[in-house]
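To keep things clear, I will list the structure first and then write my remarks on it.
The other protein chains are all here in position, but one chain of the complex has been omitted.
Chain lettering (A, B and C) follows the sequence in which the chains are written, and residue indices restart at 1 in each chain.
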Amino acid sequence: MKILFFASLRERLNTEEEQWQDLNGAQTAGDILTQLQTRGEPWSSSLNTERLLVSVNQEIASLTTEVTLNDELAFFPPVTGG
Amino acid sequence: MKILFFASLRERLNTEEEQWQDLNGAQTAGDILTQLQTRGEPWSSSLNTERLLVSVNQEIASLTTEVTLNDELAFFPPVTGG
Amino acid sequence: MSKSIGSIRIQEADFSVDNEYQNLRAAHASQNGAICTFVGLVRDFGDKKGVTGMYLEHYPGMTEHSLQQIIDQAASRWQLHNVSIIHRVGQLNLSEQIVFVGVSSAHRADAFASCEFIMDYLKADAPFWKKECNDQGSEWVEAKQSDQDRAQKWSKD
Partner (left out) sequence: MSKSIGSIRIQEADFSVDNEYQNLRAAHASQNGAICTFVGLVRDFGDKKGVTGMYLEHYPGMTEHSLQQIIDQAASRWQLHNVSIIHRVGQLNLSEQIVFVGVSSAHRADAFASCEFIMDYLKADAPFWKKECNDQGSEWVEAKQSDQDRAQKWSKD
């Protein structure tokens, strides 16, 4: 699984991309988020926001969206283009 | 008084402008219209339409708008620009 | 009443959308967040097929006066930096440019709304008349009730 982070979230985590070879039992986007949050700071506070968006395979998704090892996930703040 | 006619009305009357030296008692735009209509054809039928617009001194007016000898009147069909 | 803004031109000559856009962009340059432009073109199917062009007549003097009133209304209703209106008259061929309306503002909502408002009132109120030329000859275009209705709807908001 590829996991991407963008904008302020990318900067706070100092990470733009991870590759996972094993989902460690995660079945949903929310399960992935929980695993990231348990890493401690800055992960726990940066990923613990009500305004965090998630996409699965480049489509906006929710924390209940099911995921597999082949998916591309991304976490990012609300968009501000245009 | 200057009286102007535009577009289809100008063509049907074959007149684009008249100069009046005397209002013959006319006090409103409607009085002027009545005098024009009494000329017979093509005036009576061309000026006898519900969709005729009138302006006084280049502002949209109504048949009850008062007029004087110094005014510029115009009669025309509904506009179709843009 | 504040000073009127806006540039209004009635002309036979064609116009450059790029010139108008660049002028809108240059004025208030660092404060412009949004520029909305509209161009109306002579098209193939209006009320009938086979259109080869059109002839546009206007009421000189009243036209400019009427368009300035429309701009003034828009400027009192939305926060606008600049407005440019060009309307061509005379003989126009198929696919030629007829009318340009451009608006610059800080915010996109103001730019979009005012540009559409100006076009709607231009079509409903400004003294222009179109004669459509087709294979069979030429005919004055009938005014559409829908154009009156579109202008009307702004007063309900």
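Assume a contact is a pair of C-beta atoms (placed from the backbone, for glycine too) under 8 Å apart; a residue touches a chain by one contact, two chains touch by 3 or more.
Since the model is a prediction, treat every value here as computed from it, not as a measurement.
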| item | value |
| --- | --- |
| Partners of the unshown chain among those that are drawn | A, C |
| Residue among C:111, C:133 or C:151 touching the omitted chain | C:111 |
| Residues in chain C touching the chain absent from view | 17-18, 21, 25, 29-41, 43-46, 94-95, 106, 108-109, 111-112, 115-116, 119, 150 |
| Absent-chain interface as seen on chain A, which is shown | 4, 6-8, 10-11, 51, 55, 58-60, 74, 76-82 |
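The rule we apply is simple: only the chains that are shown with their structure count from here on.
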| item | value |
| --- | --- |
| Computed distance of Cα centres, chain C from chain B, in Å | 26 |
| Between chain A and chain C, centroid-to-centroid distance (C-alpha), Å | 48 |
| Junction residues of chain A - those touching two or more other chains | none |
| Of all residues in chain C, the ones touching two or more other chains | none |
